[in-house]
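My questions will all concern the structure given below.
Left out: one protein chain. Kept in place: all the others.
After this line comes subunit A, so read on.
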Amino acid sequence: MLIGGGKKRVRKVQKVSGDGQSSQHPHSHTLQFYRIPPLGNISLQEFERFAVERLKALKLFENVSLVFTRGSEEYKNKIRTELRKMGLKTFLRTMGQEENDADVDASHEERRRDNISHFILRLAYCKSEELRRWFIQQEVDLFRFRFLQESAVSIKEFLEQNDLAYAAISQEEKAKLRRRLIGATFDMGDGLFDSSDFYRVPFTEALDLVRGRKVYLRHGYAYIPSSELVSLVCACFRLELSKALARTARMFPIIEEQERLLPMLNHINEWYLGEDYGSRKTKASGEVTANMVDGLCQESFPPCMQQLNRAVRTDHHLKYNGRLQYGLFLKGVGLSLDESMRFWRSEFTKLIELEKFERQYAYSIRYNYGKEGRRKDYTPYSCMKLIMGAPPAAGDHHGCPFRFTAPDLLAQRLKGMKISSTQADSVMEMVKGNHYQLACSRCFAAVHDQPPDDMVAIDHPNQYFELSQRILHPEKESTGASLKQPRPSLRSTGTMNQGECLPSGAVTQTVEESLGR
């Protein structure tokens, strides 16, 4: 399998590095610019595992950056502890920790995985502007975090390997500009000044520092202190990655892995790294009946499902995507096939003949429960699926309302819920930042009188439902009823649930096939 395909790039890097082995090898340093795509073979299982591992790390960076300021001590500590908890220590590794040959081998293997997983996610996240932006942001944060862990010596080595050797200004120039440099440079005292080097670069290479007025600018050049070098390198990393993703997006249509990888890649960005709420686990819960749906909806359904319930009750109909989304959700809530059938029939037959219902709709309801066609037991859609999936057209009611409802209409709907206007504002604030899941979490906290906790993002409508039931009926839990323990959002043990949210079951199928071979 050949990932990426930046042949030209490879040649260039080789030419620049000159001295052969050490500098051109992608595994020669813990930090990578990912200029050289991996070559060689990996199994499909590895492909998937690497991707999921990295995705978990990137999601962690996203979540933590919403709560703490990037680069602050709390931020770094939180990342460190969570990475450890999740078993992703590989991202905490720095240069020169190896004590023997076995360690060297291990760290080379880690770097290889780092490289491969990065390139897999490039493929999965190159398709749309939105995906690219998300991926770049998290990758840059990950890179910055790792860069700051490295020692000065290791950083120097890295910069040289990657042709980023910035030349410091002379001592005379530094002395001449002393007053201005101290005044301009963020957090710079006299002591720090003496020990610091300054690098002169075109201001366009240090936009973040220029923007924050954190560096001295003169005639179009910014004077960067050693302590802010990370900002330069990150800007460079961001630029290269953004160009590479654009290139990958153009190459994507001619990728030769149509059958095996494409379906997998297409869904990696929707993978949801947690509980899948499939009916296997809710089988015990046959006690939810069609008659209870309205009551439970009122009590505990998330906004995306409330809007579908409202639609089906008023229109006595739901379009295809809405039926799928709501039907699978109800299955996750605990409606048995018979009850589900009753629910849809009673509503749809207000508008159409029973016979027509049986002919047109009953099949797909049974299909959802794995009783028809491919006989696959489908799992309810996760938030990612609802956010990234097909946007609702006119007459549609599916999808994530925080993502797809016009902001003023959404604000109005929030007011209609049992939440204060301050709370509604805080929800809208998250929506504006495109943090739809956090918006939903805040909404949840407001409705349930819980303190808002941005570390627990709602990432599945059924999770919303179950958390809600647990708060409203704590007694059920003690009686060992069907409702499960809610899980924290940043799971350390999240196993990949293959095939989750894929109506076609494409990934499961592919992987199983390859296992059988």
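Everything below uses one rule, namely that contacts are C-beta pairs under 8 Å (C-beta built on N, C-alpha and C of every residue); 3 or more make two chains touch, one makes a residue touch a chain; residues count from 1.
To be clear about the criterion, contacts and distances are computed from a predicted model.
Per the UniProt record, the chain missing from the shown structure is "DNA primase", taken from the list "Translation initiation factor eIF-3b", "Serine/threonine-protein kinase STK11", "DNA primase" or "ATP synthase subunit delta, mitochondrial". Check A:G40, A:G191 or A:G220 against the missing chain and you find that the one touching it is A:G220. Per the touch definition above, the residue from A:R70, A:R180, A:R310 or A:K356 contacting the chain not shown is A:R180.
Residue positions on subunit A in contact with the hidden chain: 180, 182-185, 188, 203-204, 207-208, 210-213, 216-221, in rising order.
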